[in-house]
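Worksheet: one structure, shown below.
One protein chain is absent from this view; the other protein chains keep their places.
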Amino acid sequence: MKVDRRSFLSFVIGGAAGTALSPLPWKLMDDSSIWSQMWPWTPVPPDGEVVYEDSTCTLCPGGCGISVRKVDNRAVKIEGKQGHPINDGGICILGLSGLQMLYGPTRVKSPMKRIGERGDGQWQKISWDEAIAILTEKLIDIRDKGEAHTVAAIAGSDSGTVPALIQRFMTAYGSPNFMRTPSGRDADELAVNTLFGNQGRTGFDVENADYILSFGSGIVDGWGSPVRMFRASSLWKDKKTTVVQVEPRLSNSAAKATRWVPVNPGTEADLALGIAAVMVSRNMIDTGAVSGLSSWKSDLLANYATEKVSQTTGVAAEVIAELAKGFAGANRPLALCGRGKAQTAGSLRDIAAVYALNALAGNINQEGGMWPIPEADYIQWRDVATDNLASAGLSQPRIDGAGAGKYAQTRYLASRLADAVNGNGPYPLQVLLVASANPCHDLPDTQRVKEAFARIPFIVSFSSFHDETAAMADLLMPDHVYLERYEDVPVDAGLTQQMIGLSRPVVSPQFNTRHLGETLISAAKAMGEPMADAFPWDDYETCLEETLAEKWDTLMEDGVWVQADIDPVGDRLQLAGMDADAVQAEGDVNSFPLLLLPYDTIRLTSGYIGEAPFMIKTVADTVIKGNDGFVEVNPQTARAAGLGQGDMATLTTPRGEAQVRVHLFEGIQPGVLAMARGLGHTAYDAFLAGKGVNINTLIGPVEDPSSGHDAAWGIRATLSKA
Amino acid sequence: MDSALIPKGVKRCPMWQFLLGLGIMGAVLAWGVYAMLLCWFKGLNQTNMNDYYGFALWIWADLAVIAVGGGAFFSGLLKYIIGKDELKHIINYAVLIGFICYSSALLILAIDIGQPLRGWFIFWHANVHSMLTEVAFCLSCYFAVLTIEYIPLILENRQLDKVPFFHNLSHNMHETMAIFAATGAFLSFFHQGSLGGVAGVLFGRPFAFREGLLIWPWTFFLFTWSAAAYGPSFTLLITWITEKVTRKKLVKDNVVDLLAKISGWMIFTYIIVKMADTSRWAFITAPGLGQTLADFYTGNDFYGYWILFAEIILGGVVPAVILISPPLRRKPAWRVTAFILGVMGVSLNRWVMVLQVMAVPIMPFDNWALYIPSWQEVATTILPVAYGVILIMISYRYLPIFPQEVELNPIQDESPAAVEAETESTPDLQPAKA
Amino acid sequence: MKNEHNDNPPVMKFGMAIDLDKCTGCGACMVACMSENNIPFKEDESDKLVSITWMRIFKLSNGKSFPDTDICYLPRPCQHCEGHGGHSPCVSVCPATATDYSRETGIVSQIVTRCFGCRYCMGACPYHARYFNWWDPVWPDGMEKYLSPNVSPRMRGVVEKCSFCFHRYQLAKNKAYLDGERRVPEEAYQTACTQACPAGAIVFGDLNNPEHQVHQIVKPDPKHGGRSQNPRAFRLLERLGTNTKVYYLSSREWVRRSGDNYLEHEKTGQASQPHH
Amino acid sequence: MFPFSFEWTWETTRMVFMGGLWYALGILGAGMTYCILKAAIDASKGTQGNSHH
Partner (left out) sequence: MSTLDEKAKEGMDDHATHGSDGKQSGAGGFIILFFIIGFAASMVLGWVIFPKLLYSQKQQPFSFNHALHVEEVDDGCESCHFFREDGSFSGTPKLAQCTECHEEPMGDTEDEAIFVEQYVTMEREVPWLSYSRQPDCVFFSHAAHVIGAKMDCVVCHGHIGESEESRPYEYNRITTYSRDIWGHNIAGFAKNSWDRMKMDDCARCHKEAGVIHTSSVQTERDACFVCHK
């Protein structure tokens, strides 16, 4: 039999026919499409039992209750906790993104020590024992030399047990240099102290007010406890409450307000005082809550005559009169202050003017009014017994100059840290401990801050993430993230109640991290007497339980502890502190004709938490595009500079220069530029690093002469075609 | 060296020239294939398409080649059904061009879909309410028809024809060609139409949406009509280019003239209806949906009124007038100008009906979406052109595509084979009577 | 066919009312949606034309210059058009029945494993509510741990869109079966965005059920193609006849006017006669 | 799609539409089968389709 071409062809045809009649081609076709439906590289999330675990979010000071959905042992979704006094089921964009932080690639996965040059990002994993040993040896060494004061710590907060443990650690060690990162709280505390004569903070009964006069406060941009404010804003809509937003730029808060009153940047206090002057002159005031009115009155009327204020602020005289009438005539008027999220302290004058307005309207300690209330004081530990070394250290002046001299009333001045370390301080720093803070990104004039950090010989970062400050550190001792740990969360962001939330571990620690409280306790113990003595607890959990005492059970059960009836720290406001000159923006008007303002948005984070990928995804393409950041410009201003939408431009300020893109926005005053705060990270992951410009590189601190706080609200700038 | 394969009685360029040509086009083809593979293996992120511009450059190419490929079905219709017998001298080429156009269209669709392995769902899980289903069905069926029409042509290759089976097969297929052609015309009518329907049914897109007859929007009929009208122009244009490239006359003037005249009248009638449609849309349909012509043609950097003018006047009225006027039509320069304008016009129409539809903002707060194709898209779009040129080169070289070639280009010198072929190949191509 | 009998459950029409006066544009709905529905993300999401956000917030402006400028945010989930008899713009064009309209729930479904990525539905949707997976979804190492098993992650090359968190309805129905209830209670089925919205601007429920809040807000008029009888309410591109189930509320006329295309002389709301 | 698919319904548009498809496929299939078979038979008989006119 000879296999010729035809036979072969016949064989092939037979084969084809047989194949067509067999399942092979059809099943392969089906299976290959099914394969494409479940490509092995597309993850399949495993199923399992669903449970919800309640906790408290600590990503911002808002203190919302959260409910975390878990499938088996994986946390899959964070939701707002129903019935929680602050957020009642609502939740913000940052809170929703928490799992991306928990499971994200930027976690510091174990203690590490630096092996390359600083900032090179070369690390060596070490054990916790080794990390503690490195830290304690260093600290003991310095302390033994009598230089305990050259160790400083900077933290995001000073309330709650963990910050208290840091403070206690510093005290027992002998350093006066505990600092809190700057925020509106600084000015608020100072104002309460100055105006009401006692330590405390203010609470605002926003829910019950019926006329809101906001001097630049980002009511729906993250001011106060954000979700509470969102809810209040909706409540106002339902109740048809009048909301007036005084701001140079049409922020989201301004857009939500009943009325937007554009004002010249930096003149909010002038307007407040102008309104006060109208109220005083027309006798539309309540004198019961103020003292010192008679002496103050003449100055006020002289300096803040409507016409003059109108000129300063750019607000028409009749508008000022209308506002005064509306505010004074309302049943429960309430004025708010602190620009944007109140990320910077601001000047005492700014805040005092608004508090005075509240007092003149008679809303102090009233329903819908302003309440000066004491800080939570549930942490009652026995005093630290300081030894000679510690006492010597503690008697040294603070490196930032707070609490002494002309800034005697001021508690912390972290904004002056860079300056102090860069040669203007009383002594050089040897060690800096950084917890829940990211000064290398968040403090103004970032270049100077980084320079200062480069000068500090030893930096320890407790950050859970590879942030900018961790990149400058020598030793990383990563804390658990909030979803992995216990912590008390005293909430004070403008609440009229005293509230403590409890953060609880929702999942077991994902990496080789350790609770900061635990780290401090074990470090103190490792350092022996007298440090060990000040930290008698076996572990942090014991410490927490003992500290919270009778509140512990409530917290374990409800997740939150609330005290509603609080005795205010004062009921009469001493009219003072607003006679200072307004703080001007840095820079020469002639060389820098424009004004650059930072603006806050809830879609970008504040504080030490970097934006999660989900958040960045929501950011408009008029804020970042690719890696370029945008500056908002009024079309008129842009036209004058020959710039159009999306054009590349050079933005220059006395502090720095950046390449930005132009976003034309009608809602901003001509001559004013605005740029979002919270971008321009150099650390973290590829989802965040390099995107946009960090406005802190363009802006520097401006000292409020009456407090030393950073009162910068903007900086002079130029914008030219790149 | 391949003389045994070359049809008798004709002269072809030397092998090296042929191979050089193949090589150049092959390189372009390879570039396109590389881009195609990138799209398949890495996904459509290789393109610059986006969620607004879900259909882009190559879908336009797809629609355009289908439109101009309409020459095949319409010539077939004229030849086999209407009985315009002169057209037998160009029908082969029309079929070949159609075959190229439709195979390209299918290839483009296979690249265009995000999940090529599941492409067959369109048949298996067909949604009969979708115009695209109709397109897919008719397109693939009509491609089968074109294949059937092309096969006998291949079988007429000198060597293949020697195989009795092939010879008989080719013969039988010629015999039954009228049935195939009729089926093809039917299919073609529907899929050209349903391509128009694709845009016309989009009631969420006032720019594309048209009222119509029963389930068919007016664009359904306009697309069929325009394909029938412009397709022959494209066939003639390609024929003219082929003649220029080969430096031979391949089709007699009377054939060209007839088809050009038909094309001209078709374009003429089409463009009148098109203008009526455009007016109704501009003055009634779109304003009824709150949009005006200015919304569609202003406010962006590309789509201006020029495109409307270019499509309807330059690409419609002008070629129609040239082609229906005998003196103009008979002047090659005018005629070819008309072909070019016509092909441009119909291509522009397909562009507008696919891409401008995507670009026009609908929500008042939305923006125009413009895009620039990536090189992968450009390469993939050029791929069919290279493929088409190669197929034409090979087919022209080895198959008796042009029945009148021998007659029009008698070989003066020697070669008894050539003489023999003259008697042979002409009757060879005579199809069965309808 | 003989076996078929009308075993259809009660006809529901899930829809939304979004109060634009309350919406602050905070983006919580977007992220709630992303984290609920396993939506992927890339290193660069600033090209919004290739960024998957089932829920997307548009920024509207009144177009006036300083200081008369006003802005408003408009969250845009899939509008779940009913069109005419369930023939929404996208549903009828899908060649492979990968997207479908349910008469039982009024929800437009998208089955990604059926979809083969022709993108015709995207061309059909005037709201740009449909998104194509141009890339394979990739989660950074470890982050796949937060993926929810209730929504299957999509593969490259398919279209996806908002489902009104339908998986939550499925789960709520499970619970209803266990409890012996025939209907899912209002609070048991809420979308992730509704639940998360800190301003409480979104209300979700059954438009057919007078007991549901959304019905009470919207007061749909069945005689006029479901048009709302609330003077503050409007639907996006109502006059196209898409017959959507997402209603927007605003007391500002320019906002209501932004919801549709109007010729200059046309009055707000008046021209919104459904086309079909 | 075939009537044995569960997605199938006996409804007019579907029947017309799918009917059209099968009809077209049927003509093409039958036509080609006829041509091929006839050609094969003729070829095996040794006859030539000589009727080229």
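Just so it is clear, A, B, C and D label the chains in written order, and each chain counts residues from 1 on its own.
The criterion applied here is as follows: contacts are C-beta pairs under 8 Å (C-beta built on N, C-alpha and C of every residue); 3 or more make two chains touch, one makes a residue touch a chain.
What you see is a predicted model, and the numbers here were worked out from it, not measured in a lab.
Peer 1: Considering the whole complex, which of C:N133, C:S163, C:T194 or C:N261 touches the chain not shown?
Peer 2: Of the candidates C:N133, C:S163, C:T194 or C:N261, C:S163 is in touch with the missing chain.
Peer 1: What residues on chain C make contact with the chain left out of this view?
Peer 2: 3-9, 85-87, 91-92, 94, 97-98, 100-105, 107, 109, 111-114, 150-153, 163, 166-167, 170-171, 173-179
Peer 1: Suppose we count only contacts with the excluded chain; which residues of chain A make the list?
Peer 2: 1-4, 6-8, 10-19, 21-24, 27-28, 31-32, 34-35, 37-38, 40, 44-45, 47, 49-50
Peer 1: Residue by residue, what part of chain D touches the chain that was omitted?
Peer 2: 5-7, 9, 11, 44, 46, 48, 50, 52
One rule holds in what follows: only the chains that are shown with their structure count from here on.
Peer 1: More contacting C-beta pairs: A-B or B-C?
Peer 2: Taking the two pairs in turn, the one with more contacts turns out to be B-C.
Peer 1: What whole-Å value do you get for the distance between chain A and chain B if each is reduced to the mean of its CA atoms?
Peer 2: That pair's centroid distance is 63 Å.
Peer 1: Roughly how many whole angstrom separate the Cα centroids of chain A and chain D?
Peer 2: The answer is 73 Å.
Peer 1: Could you state the distance in Å from the CA-based centre of chain B to that of chain D?
Peer 2: For chain B versus chain D, the centre distance works out to 25 Å.
Peer 1: So which stretches of chain B touch two or more other chains?
Peer 2: 115, 118, 121, 125-126, 129, 133
Peer 1: What positions in chain D touch 2 or more of the other chains?
Peer 2: Correct list: 7.
Peer 1: Taking the complex as given, what residues does chain C use to touch chain B?
Peer 2: 47, 49-51, 58-61, 74, 81, 83, 87, 89, 92-98, 114-120, 122-128, 130-136, 155-159, 236-237, 239-242, 257-263, 266, 271, 275-276
Peer 1: Show which residues of chain A lie in contact with chain C when the two form their complex.
Peer 2: Chain A residues touching chain C: 36-39, 41-48, 69, 71, 74-80, 87, 89-93, 96-97, 99-100, 102-105, 220, 226-227, 230-231, 233-234, 237, 250, 252, 255-256, 260, 262, 510, 602-603, 613-621, 624-627, 634-636, 666-670, 685-687, 691.
Peer 1: Would you mind writing out the residues of chain C in touch with chain A in their complex?
Peer 2: Of all residues in chain C, those touching chain A are 19, 21-22, 24-28, 30-32, 34-36, 38, 41, 43-48, 51, 53, 57, 59, 61, 63-67, 69-73, 113, 136-137, 139-149, 152-157, 192, 195-201.
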